[in-house]
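Every protein chain except one is present and positioned as in the full complex.
This part shows subunit A:
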Amino acid sequence: MPVVDVDPDELRHLTGHDEKDDEELKSDLFDLGLEFEGWTEDDEFQLEFAPDRLDRLSVEGVARSLRYHYGDDRGVYVPTTNSAEWTIEVEDQPEERPYVTGAVVRGLDMSEDALESLIQVQEKLHATMGRKRAKGAIGVHDLTMLKGEAASDGTGKSITYTSADPDEATFVPLDADREMTPNEVMAEHETGQTYGDLVADFDRVPAIYDAIGLFSFPPVINGRRTEVSEDSRDLFIEMTGTDQWTIDRMCNIVCYALEARGGKVERVEVQYADDAPGEYAGRTLERPDFEVRTKTVTLDRIESILGVDLDPRDVVDYAERAGLDATETRSEDGVSFEVEIPPYRVDVIHPLDVVDDIGRALGFNSLEPTYPDVSTVGGRHERSRLEDAARDTLVGLGFEDLLNFHMTNEAENFDRMNVAPDDDCVGAAEPVTIQEPYSEDYTILRTWALPSLMMVLENNTHRRYPQDLAEIGLAAWLDDTENTGAAEHRTVAGALARTDASYEDAKARLQAIAEAFDEDLRTPATTHPSFIDGRAAEVVLDGESVGVVGEIHPSVLVEHDLELPVAAFEFRLDALE
């Protein structure tokens, strides 16, 4: 879940509630779903919250939510914007990263706190909506350091989002003191090494130029020339990405944060060339996109979800307290509301999301629980009943019932049992394998359960004997005839570790199980690499060969550091059906 660091003094300042002490603030934040996780080294709150309200990734966003919560603000707020002076011309940009958006914010007083918050909201947006910059990446520049070209339509100034040869273009990136090419940045610069992979296989890399030259290499790093400092007053914000909607919404969240700091938002025109890749070729977009969307939701739906009757005026009130605006409309179908959604609310994508906001404003915990007045007949799945019956039988025979992991590795499942996947015996099968396992202990699903029991014996040689262990659990292997490509079975395994364990001990228990389930048991001799030759048999239940029983081979015992004999069996649970 996202974590945001927030200075409580900043919160008091931005909400205008100097009287709130830290504890009150924490409690109010908890009510909003922002949980206090601890203090940062700089005495800031560390707040954790669910990843829907990404507009709360800045102290300004958190303060805005608090002001609605306190009732200081109501309804939708959309900042006014000044008309565009700057244009982003888009041409020959990489088709893998075709989209760009932007805004200008002027008149900021960038205190240390404001600068920190701006850096934080960028980082947090990169990590969430931006999908680690792959989907959207933000660049913020000191506007006074940009030298615009004359825009192609003759009015205002422009910069250009295009592509560059990664070995030719040069600029001085942030945190560096020399000119570098994009390839050098990716190879040598710390940030370049982190994010270079995103564009490493592009023929030409994303690049933004002004009249002076290259000043940003998105999504990797900005140039040093336009670095924002506490002296910066006017900012140019650009975002590039793989989805226009996503970067436009990221841009909105940043603009709202800066506007709350006293900045004045100025629109930017994004002019896609006629032959530019992507969905907007030939079109000009005015950004930021502060369009207010609407969702229509009926009073019926609100009432049925919340389980209470509501006065339409109260619905409007709850909506406003949530920072939305609701307009009541009546038709022959009943009362419904047209609800306006502010441009920073990226999480509202369906009328149900509005109902949730209304429920939160109403206070879900004020609702009285009711037990749904519908009757259904309960019952266990038949396989689960079978598994329980078999487990009860094993426990009755004195077995300790075990529960082991289904995931294991080839060494445990095969090698240490003397079995190879292509042998023709119980346990031998091509296993289900995990992609990019990060622990070598867990690389496959087990094809049988006896190796798990042997591992438990191995780990408990210091414990009392006899150790009679059993497990009923999953075993799986590759099988083309299955829809998922994997056959999944429940398997029954038992092991008797005692100084005088013999084949007869294991068979005696098998007989008892067969009798309990009224199955005919036969045990024709077989060979199995995990068992001693001449002391191993197939388990044949009602004519079908379903498992193996015998005395474990000394080499397997020694491999598992065991100093006493083990008799064991394993068979498929469905044989007992």
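By our rule, a contact is a pair of C-beta atoms (placed from the backbone, for glycine too) under 8 Å apart; a residue touches a chain by one contact, two chains touch by 3 or more; residues count from 1.
By our rule, contacts and distances are computed from a predicted model.
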item	value
Candidate names "Phosphate transport system permease protein PstA", "Cobalamin cluster protein", "Phenylalanine--tRNA ligase alpha subunit" or "CbtB-domain containing protein"; UniProt protein name, chain not shown	"Phenylalanine--tRNA ligase alpha subunit"
Chain not shown: contacting residue from A:299, A:456, A:548 or A:566	A:456
Candidate in contact with the missing chain, chosen from A:147, A:350 or A:522	A:350
Option from A:229, A:331 or A:376 whose C-beta touches the chain left out	A:376
Candidates A:432, A:450, A:493 or A:567 - the one touching the absent chain	A:432
For subunit A, the residues touching the chain missing from this view	33, 50-53, 128, 131, 134-135, 243, 245-246, 294-297, 304-308, 347, 349-353, 355-356, 359-360, 364-365, 367-372, 374-381, 383-384, 388, 391-392, 394-407, 430, 432-439, 442, 445, 452, 455-456, 459-460, 463-464, 466-470, 474, 476, 478, 482-486, 488
